[in-house]
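The complex appears here minus one protein chain, its other protein chains still in place.
Take a look at chain A:
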Amino acid sequence: MAAITEGHVPTIAIEGARKQRGNLTQARIRWMVLAVVLGLGLVSGRLVQLGMAETDQTIEGQTRDAITATRPPILDRNGLEMAVDIRVPSLYAEPRRIIDVEEAVRELRTVLPDLDEDWLRDRLTGDQGFVWVKRELTPAIQEAVMRLGIPGIDFITESKRFYPGMNEAAHILGSTNVDNQGIAGIERHMDTESVALLQELGLARGNALTPVELSVDMRVQHVLHEQLMDAMTRYQAVAAAGVMLDIHTGEVIALASVPDFNPNEPATALVKDTFNRITSGIFEPGSIFKTVTMAGALDSGAVAITDEFDARYGIRFGRYTIDDFHGKHRILALPEVYKYSSNIGTIRVMQAMGKDNYRAFLSRMKFDKRVEFELPEMRVPTVPDSFSEVGAATASFGHGLSVSPLHMATAYAAFVNGGNYIAPTLYKRDIAEAEALYERVLRPETSAYLRYLMRLNAISTGGSGSRMNKAAQGYRVGGKTGTAEKVVDGRYSSSKVTNFFASAFPLDNPRYTMVIMVDEPKAENAQSGTTAGWNAGTLTGRVVQRVAPMLGIAPDFSEAVDQQIVPAEVRQLYPEGF
């Protein structure tokens, strides 16, 4: 601009100056453009770099999310918590940020003395970004470690499963491992069902999960568990177990097996003999299986409730003779066969039905396959595919085949509920849902006969369930004892027995069925015996006496209640009913 105002000055220089300036300006613009492009390139390069960078979301091979993942709380049928999640701190270290490993090791061991010194030193040395030091600590320890102020040592909050009921429902709940995955019981089942999927999708975060409601009643569960523990000392038994079902819906009200474990310390589950005897133990059921024989024979129409059977002499099969324990050795009516638990009479009942029909009936009752149930700990029963004459005879009174107590409970539920087989469940199920799953296995009349037989066994003189009934007066309990001799060195031993008591109550309008097992009991005192009536029977009575009021069953002492379940045919023969 200055050049233009100085108009007169000789020409060449002016043109040169203009050109020079013009060139200069163009050069400057080019440099500017270059600078701007470079700048922008730098910015976008950095953006791309940031976009490409993957932040490490894993902690020792697991995603951070998996560690804080929660499980839904488990509630009993009344809404009482059986399993909850608690947040606990876990100690981790970032070795690359630790300045003085020796000092860190020394100081950490003042708070956590059970950590091995060499292991810890090895753990804290190196260039890793994350290593666990100790998981699932208490807030007090967290406080103490924070106070040490070691750089590169920090806490992360994890979810930990806690079972407030401790041992009581151990076999139902199972347990979880340190990564909050179910390893046994219903926890494992929940994982296979739904929770694992939710956690995978990243939905199982926070406390928003819907609680899982079980069919178990913790009050009943507590009484059952307490009584089983009591049986362990009272009868010095090796083991004891029990299960109670709602006969109409198949819901498990209580299920316990001792010795058990504390699900809060999963390692205790590894101790020998703590397995769930109800689902994963199979036993020769002994005389409680006679009810099955009666059910099959009565339902097929091969025998009538008033028929009589010759029980005067033992039955010979080749070299063996099967006789009665404390036999009457006379002609017995069918209710007497049941009440005196006559082996001879039961074999004759089975023979009237025919062994192949009997075997077919066992299949109908699903004794030859696993019970459909949520718990993963199940064992396949051993029932021969076909029976020989002697095999069928022993099977009729519960020897020569092995089933789980849950099989027996499910069968008894069908026997007293009107003849509908319903697979047991640990989840809540209402009657309408259950009715859709019913499978008719018996005629309703047969079910009525069986109710009568079971109650008869409890109230008539000489019935094997009378000791049980004494404890549970008024609750109309009825059932069958079973004393199965154990096989020791290939022979049945009379001193080592597994005792069962299968029962149902209140029999005028049955609602619950229960199977109790006591393994290798000894006599409580000099006056008592070791047969099932003495231990499994009285145990059943004590449990019913405690739980019936909880389940809303009022006692009724009137004889009319017992009389009304006597079938008309029986009344014609025995006017007093028994």
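The rule is short, and it goes like this: a contact is a pair of C-beta atoms (placed from the backbone, for glycine too) under 8 Å apart; a residue touches a chain by one contact, two chains touch by 3 or more; residues count from 1.
As a convention for this text, contacts and distances are computed from a predicted model.
J.: Absent chain per UniProt: "Arginine N-succinyltransferase", "Transport permease protein", "Cell division protein FtsL" or "2-oxoisovalerate dehydrogenase subunit beta"?
T.: Matching the unshown chain against "Arginine N-succinyltransferase", "Transport permease protein", "Cell division protein FtsL" or "2-oxoisovalerate dehydrogenase subunit beta" yields "Cell division protein FtsL".
J.: One chain isn't shown here. Among A:Arg123, A:His189, A:His222 or A:Arg467, which residue touches it?
T.: A:His222
J.: Looking at the whole complex, which of A:Ile86, A:Leu148 or A:Val487 touches the chain that is not displayed?
T.: A:Ile86
J.: Can you tell me which of A:Glu168, A:Asp246, A:Glu284 or A:Asp519 touches the chain that was removed from the display?
T.: For the chain that is not drawn, the touching residue is A:Glu168.
J.: Residue by residue, what part of chain A touches the chain that was omitted?
T.: 80-81, 84-88, 139, 157, 162, 164-166, 168, 206-207, 218-219, 221-223, 225-226, 473-475, 545-546, 549, 554-555, 557
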